[in-house]
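The structure's right below; bear with me while I get my questions together.
The complex appears here minus one protein chain, its other protein chains still in place.
By written order: A and B. Residues from 1 in each chain.
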Amino acid sequence: MAVVKDTAVAAPAVRAGRLSRLLDDETRLGRLMLAPAILYIALLVGLPFFLALYFSLTDITVGSRTLHFVGLKKFHEVIHTPTFKLALKNTFIFAFVSQLLVLILAKILALALVKDFRGKWFVRLLILLPWVAPISLGSIGWLWILDSIYSVVNWVLVHWRFVREPLRLLGILDPRMPPMWLGQPELAMASIITVHVWRLLPLATVILLAGLTSIPKDIHDAAAVDGAGFWRHLFEITIPLVAPIMIVAVLFGFIFAFTDMIVIYVLTRGGPYNSTQVLASLAFFTGIDGGDLAEGAAISLFLFPLLVAAAFIFLRIARRAEVT
Amino acid sequence: MAIVEARNVKKYFGEVKAVDGVDLATREGEFLVLLGPSGCGKTTLLRMIAGLEKPTAGEIVIGGQVVNDLPPRARRIAMVFQSYALYPHMTVFRNIAFPLKAQGVPKAMRKDKVLWSASMFGITHLLQRKPRELSGGERQRVALARALVREPDVFLLDEPLSNLDAKLRNAARDELQQFQRRIGTTTIYVTHDQIEAMGLGDRIAVMNAGKVRQLGPPQEVYDEPADTFVAAFLGSPPMNLVEGDAVIVGFRPEQFLPAELHTAAPLVTFTFRLTRVENLGADRLLYGVLEAPFSGQRAIAKLPSTVTLSLQPGEKYPFAVPQQHLKFFDRTSGLRTAPRPL
Partner (left out) sequence: MRRGSVRALLGGGAHFGLLAAFVAFTAFPFYWMLVTMFKETSDLLNPNNNPFLFNQPPTLEHLRVLFGETLFGQWLLNTAFVGVLVVAITLLLAVPAGYSLARLTGRLGEQLGIAIFLTYLVPPTILFIPLSRVVATLGLQDSLWSLVLVYPSFTVPFCTWLLMGFFKAIPRDLEEAAMIDGYSRFGAFAKVVIPISVAGVLTVVIFSFTLVMQEFVYALTFITAARRFTVSVGVPTFLVRGDVYFWGSLMGACFIASVPIAVLYNFFLDRFISGFTVGAVK
C-alpha cells in the first residue's frame, strides 16, 4: 500500500488580509450580504412609499412643475366624493365575498386532492393554471367568455333545454334578453368576484394542501381509533390543525383582493356606473389616467391601514407559531 | 501532533452557562474522552476548540499557540460530526478530496491521498457512491477518512458512533482505537456513553454542568472518583452512596458482597435487608436497605452469577466491603475526603 508519507502539505495559508478576515467574520459578513437587498428595498419600496405619503399631502399633478403643500386637503376632498364612498364599499364586498368563497372552495378542493389517485399531476396542473397564467391574459379569456353578444355562457343558457327550462320556470331567465354579465351592476360585481375566485383558488388550495399533508398520519389514525366520524374528524382535528396555515392563505387572499386591479381593469374598467370600482382601480384611474397624482396617492393610501392590520395579524401568527 | 489546552474557558448562551470555566490539557498523541450527561457542555467545549464557537472567556491553545482569533480552517484540526455532515451532492471521492481542494493540493497528489485515506478505512470500493447510498457504518468511515486525509494535528470527534447499532458500534470502537494508536494523532472524543469512554480513552475528563469534575485514566476515574457526581455517574449500577454523620460513604456494588465471600481483610460489615433480586444472566443485582447505623438507606449489590449462594428477599444478611474500597466524601461539597473510621 502506497502510504503517502508527505506531511509537508502547507499549513492552510490563512491570508492575514482584511478581505480574508472579513470572509470569516459572521457579523460583518452577514451585514455585507444583507446590505444590497436592504438598500434596494429601502430605495425602491421605502422611498416611494414615503413619497406617496408626501404626494398625498400636496396638489401635484402629472404636468405640474411646482407643487404646493396642502396638508390633508386631498384626503378631505376625496372622502366626500360619492365615487370614493362607492369604491370603498365595493372594495369590502369584493374582498370579503371572494375570500369567503375561496376559502370554502379551496378547503373542499384540498381535501379532494389529499388522496392519491392516477393522473393527480395532470389534475393539479389544470387546477393551477389560473394562478400561473398572467392574470391580464386570463382576464381576457373571461372577457370573451362573458362577452355581451357571443358569451358561451349565454349560449348555453339559451340553447340547452335542460338548463333553460328550470331557469325559465323560476322566472330568472328571459331567453330574448340574455344577461349582460359585465354590463349590469350586480352581475358585473358577481362576474368580477367569480374571476377573482378563479384566480386565487389555486394558491389557497396549494397552501391548504401543504397544511393538510403536514399533519402527521398518526393523528388521523389515532382519531380513527377513537371513533371519530368524518365531520367530527374534519371540524375537531383537521381544521384546527391547519388553522395557522389557513390564516396565511386568507391573509394573502385579502392582500390580493385589496390591492389588485388587473381583473377590474380588463373586464369592466370599474363600470358600469362605477359599480365595480374598488380603491385600487380608482387610484389608478385617478392618478395615472386622470393625471391627478396627489389624489391618486391619497386614494391608494386608504388601503394602507388595512394592510397594516393584515401585517399585524401576520406577525402575531408568525410569533405564535414560533413559540410552539 | 499537538497539545490542546483550554484555559479557564467559558461559554454562556445568555443565561445558560454551557461551559463554565474549564481547564484541560491533552498530552501529546493522547486519546482523551470528554464524558458527561446530556447537556453538560461537551459539544460546546469541542466546538470552541474547533473554532466554530467563540469562547465568552478564556483561551484555547493548540500546539502552544493561542488560537482564539483563528478561524477553524487555520487550526490544523479535523472534526467528525455526530451527523457525519457528508456533503450530499458529492461522491465519496469528492467528499474526501474536499479538504485537499481547499488547501490547493495539486490534483494528482489529491488522488493518491484520497486513496490512501480511503484504504485506511477499507472504503476504496465506495468512492464513486453518493452519501445517501451508504449505510450508517460506511458513512461513519467516510467521515473519518475525510478527517484523516489532511493529516491534521488534532482529531475532534463528537459522538461519532451514536448513530450505529449496538453491534456495529463495538466493531467501530475497536477499529477507531486501533487506528488512533497507529497514526498517533491527538484525539478528543465526546461521548455520553461511559462504556465507550472506559474502553477508548487514555484519559477521561468527566464533565457536569459546564465544569470538568475529574480528569484521569479510566481505571482511576472509576476507582477513585473525585466527588459524588463522578461516583454516581460511572458504573452500572453506580456507586452506592450512603450518608453518615459527617461524611458520605461510597462503595461499588461489585465490592459489596455477602461477608463470607470476602477473603481479604480488613472488612467493614453492614446489615443488608434484601428487598428484590434481579437476574441479569451474567450478574445478579440485589436491591435492599441498610440497617443501623445507616438505617433506611438504599444500596445495591452486584454478584457474579458464578456465586450460587441462595439469597431470599425479605431476609437480612451480613454484607461487607473491604476497607480499602470505601470512599469518603464531604457532605456539603461532595468532594473526596480522607478515610475515617465509621
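Here, a contact is a pair of C-beta atoms (placed from the backbone, for glycine too) under 8 Å apart; a residue touches a chain by one contact, two chains touch by 3 or more.
Source: prediction; values computed, not measured.
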item	value
Which residue of B:Pro71, B:Gly199 or B:Pro237 touches the chain not shown here	B:Pro71
Contact partner of the left-out chain, one of A:Ile135, A:Leu157, A:Ile192 or A:Ile237	A:Ile135
Residues of chain A (touch criterion as defined above) contacting the omitted chain	12, 20, 23-27, 29-31, 33-34, 36-38, 40-41, 44-49, 51-52, 55, 105, 108-109, 112-113, 115, 117, 121, 123-130, 132-145, 149-150, 152, 155, 159, 198, 201-202, 206-207, 209-211, 214, 244-245, 248, 255, 258-262, 265-266, 279-280, 283-284, 287-288, 293, 296-297, 300-301, 303-304, 307, 310-311, 314-315, 317-318, 321-322
Positions on chain B where the hidden chain makes contact	50-52, 71-73, 77-79, 81, 83, 85, 87-89, 98-99, 102-103, 146, 150
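The definition used in the following text is that only the chains that are shown with their structure count from here on.
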item	value
Approximate Å spacing (C-alpha centroids) for the pair chain A, chain B	57
